[in-house]
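Structure below; questions to follow.
Note that this complex is displayed minus one protein chain, with the remaining chains in position.
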Amino acid sequence: MTLLKVENLKKYYSSGLFRRQVNRAVDGVSFELERGKTLGLVGKSGCGKSTLGRTVLRLLEPTAGKVFFEDREISGLRGRELKKLGTEMQIIFQHPEASLNPKMRIYDCIAEPLRIHGLCGKEAEKTRVLELIGGVALDEELLFRYPRELSGGQLQRVVIARILGLKPKFIVADEPTSMLDPLVQAQILTLLKKLQQDCGISFLFISHDPAVVEWMSDEVAVMEGGKIVEFH
Amino acid sequence: MSLLSVEALNVSFRTGRGLVKANEGIFLEIKEGEVLALIGETGCGKTTFGKALLRLLSKNVMIKGRILFRGRDLLALSRNEMRQLRGKEIGIVLQNPSLALNPVLSIGDQLAEVYRSHEGCGKKEAEKKAGEMLGLVGIDPSRKAEYPHQFSGGMLQRVMVALGLALRPALLIADEPTRGLDLQTKQQIADLISGLVKQEASALLLITHDLEVAEQIADRAAVMYAGEIVETGKAREIFSNPGHPYTRALLEALPENGLRAVPGQGPSFVNPPSGCRFHPRCAFGTESCQKIRPRLLELEGERQVRCLLFESTGKPEEIPDDAAKS
Amino acid sequence: MWNYIAKRLLLIFVVIFGVTLVTFSAMYLAPGDPAEVIALARYGQDLSAEQIEAVRAAEGLDSPVHIQYLTWFEHVLRLDFGKSVISSDDILEEILFRLPATAELALASLFLSLIIAIPAGVLSALKQNSLLDNACVFTSLLGVSIPNFWLGLFLIWLFALKLPLLPSYGYGNLENLVLPTLTLGTSMAAVTTRLTRSSMLEVLKQEYIVAARARGLDERSILFRHALKNALLPVLTFAGMQLGYLLGGAVIVETIFSWPGLGKLLVDSIFARDFALVQGCVLFIAILFSLSSLAVDILYAVLDPRIRYDRHD
Partner (left out) sequence: MTDMTESRCINMTEKTAEKMTGEISEKKTGKKAEKTAGKMIGNIAGIMIGNIAGKMIGNITRKKQVQEFRKNRLAVLGVLLIAFLAFLALFAPLVSPHDPLEQKLERGLEGPSLEYPFGTDNLGRCIFSRVVYGTQVSLGIGVLVVTATSIAGTLLGILSGYKGGLFDEIVMRGVDIVLAFPNIILALVIAGLLGSGFFNVVLALSLTQWPVYTRLVRAQVLSLKKQAFVEAARALRASNFYIMRRHILPNCMGSVVVLGTLEIAHVIIFAAALSFLGLGIPMPTAEWGSMLKEGIPYLLSAPHLTFFPGLMIMLTVLAFNFAGDGLRDCLDTGTGVMA
């Protein structure tokens, strides 16, 4: 069953004096993604792959085109349905250092999604958080530290644990390991692959490194100038 | 006699959290015109090593050991002698180019300044040389009046290379010249540096975590882990059949080699693990590895490995089968 | 660059318009009936109702507020700030007559503060945690904490009264300028020293200073060509802003030394309840201040290449 269907998605940025210069960041992109599969998105920097990722999630409002999630058109969603969408579609960013609120302890970072969506009560929250941090092979002791005390690899794991709390069906991974070293990158990517097998999560995996994308993805789309120019 | 020979170099910093031993007991040699890649992950002390060679570290540093450059110990030089040597005999390309250039001076001025300061030539001549150097690194000389913020990451990196090689130094230290660049720009910068270094017959110390770049342009390679050199040797051999378990892990972690991950992360520098520092994460670790701190063993083919497993075999490829646990 | 300046000038017009609204409406917020207050000031205590009505008619205070505002604003556009309600001499003339005194004091104090603060700030940053640095930090903290009116009184007590060397009031020759400039200049120097020091420390930590050292440049050229130029940018902007404040008349210092500047004119007009003069002064000062902050921004753009206004970002 196709989990996600994107039809002719466009995202234009207009700038200049009378909005004349138009930057066609995403210029008519269509693809489909099965449940539990990974679509790789590779391209030079500035080809629009990050913008595409955010527009699919509706973090950026699309200029045109439709996105179907589980055969439901998501552009029209408001209020309660939109909030529910937040538990099903999630994103991992490129810079782990900036992905967590520096003033919140790691415990609160992981517990926050649970609290926002009211997924579990006070008592259950603690056990759930311990379970989640264990799931990404991090020591419980880190729960009371602040993000500035953790390394890039550890922070990215906290981000993953945080998202897993919502049991998402689809995750956009926007160059999650480009800032990390080889060994740490391997740890994170194997973790993501294991999660896909265990929980059937589908990924839109974005990177400028073709070798990494090949290893991670079932199908790869090559992007250039806001368009997908090749599928393999 | 080698161009640069580092002997028992110890670099440590006095910090609030105690003594951070960034480099311990480092022995390294670079011959004239040779390209040596110093490979290691972020925070293993390789940048500290690069900056230590030119004594560019902060005031709370303690450096012991000897750094012989053409026979002269750099640690013994006076401040002024050292100042004259920097840029002239040893050039350096620092890590993030967007921060390493003065934002309010045009790149032409910053380049010409090097010539005026070292060779004392006039304003006009310095600018001529600056223009030439920019052309050499593939930047249109007419852009020399522009400012750093008007250049892309890749172009800024070229400016840094121009600054490093301006006075044709005998040794160029390049610290992570390809970090943060996308694939195509990374390739161009790697070719640019290795081409220019060959053309000027100067040696290159390439400090990087990027194994592909190292494999492509290095003659010899040295691998650093937690402030120690764990393996050195000819680059081609190290990449085709690595000896030290850490080097193996690094290569196996590449996507082309199956992206196999080794658990855990780099140890603390304040109180590093006893014995071999990699033992907590090593697939072949034994009890003795936890107790004895292995020394750098000389193996066949100019290979050196800091690992007890090779005491018996003497050959880098063979790992004694009883030791292979997992 | 030019459409940026045009945009800024438009903005200034909006701000000035806002300022006129604020000053005009402030008159109506004040307690008491303006006509009565003006009549009181003009004819003294025993005044009859007719006199108040005559003033109301003469000053056009009887027409609805917005009409009064529009007529006043229309006059202002024609650079006619109207007449002083009490002494009925032309307001703009009065202001322009007082401007040189304020400008003199402002420039002298700014100059004094910069020649003290820049060397002190730079030196104490270069020799951080040395005796000089600690002394600098402490005195500048003290300088910021001493209210300049108390400093003024102290200087008068010392130089004018105890050992009568300098006049404590009056205007005209250089002697009179010394004490007010000392008062204003030193307290400004304290703030500027702290800014210069922290800006210099910030710059010395930057990567491009290490890179310059790595290229074998000597410490002196690193200091002057690289560090100083970057460190002084915020200091110059701040000095420009301070000049803006001073053109508004160092109100208190002018009052202590009865210095015939804009600040004193404003204070006296407030006490005299001379609304027209108050409005005129405030409007003039606001225009002066806005233009000087625009000049500061342009100066900053000229000095710092990173700021380019032609791009619409």
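Going in written order, the chains are labelled A, B and C, and every chain counts its residues from 1.
The rule is short, and it goes like this: a residue touches a chain if its C-beta (ideal position, glycine included) is under 8 Å from a C-beta of that chain, and two chains touch if they have at least 3 such contacts.
From a predicted model like this one, the values you see are computed outputs, not experimental measurements.
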Which displayed chains the unshown chain touches: A, C
Candidates C:97, C:111 or C:150 - the one touching the absent chain: C:150
Sole residue of C:120, C:136, C:232 or C:278 that reaches the chain not shown, by the stated touch rule: C:278
In chain C, positions touching the absent partner: 11, 14-16, 18-19, 22-23, 26-27, 29-31, 141-142, 144-147, 149-150, 153-154, 156-157, 161-162, 191, 194-195, 198-199, 234, 238, 241-242, 244-245, 248-249, 251-252, 255, 266-267, 270-271, 278, 282, 285-286, 289-290
Residue numbers in chain A that touch the chain omitted from display: 57, 59, 82-83, 85-86, 89-91, 93-95, 98-105, 107-108, 112-113, 115-118, 122-123, 126, 130, 140-141, 143-144, 159, 166
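Note that in this section only the chains that are shown with their structure count from here on.
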Approximate Å spacing (C-alpha centroids) for the pair chain B, chain C: 55
Whole-Å gap between the CA centroids of chain A and chain B: 34
For chain A paired with chain C, centre-to-centre distance based on mean C-alpha positions, whole Å: 52
Per-residue multi-chain contacts in chain C, two or more chains: none
Partner chain B, residues of chain A touching it in the complex: 44-45, 137, 151-154, 181-187, 189-190, 208-212, 214-215
Residues of chain B that touch chain A when the two form their complex: 41-43, 182-184, 209, 211, 249-250, 252-256, 259-263, 265
Residue numbers on chain B that touch chain C, as the complex places them: 54, 56, 83-88, 91-92, 94-96, 99-106, 113-114, 117-118, 147, 149, 163, 166
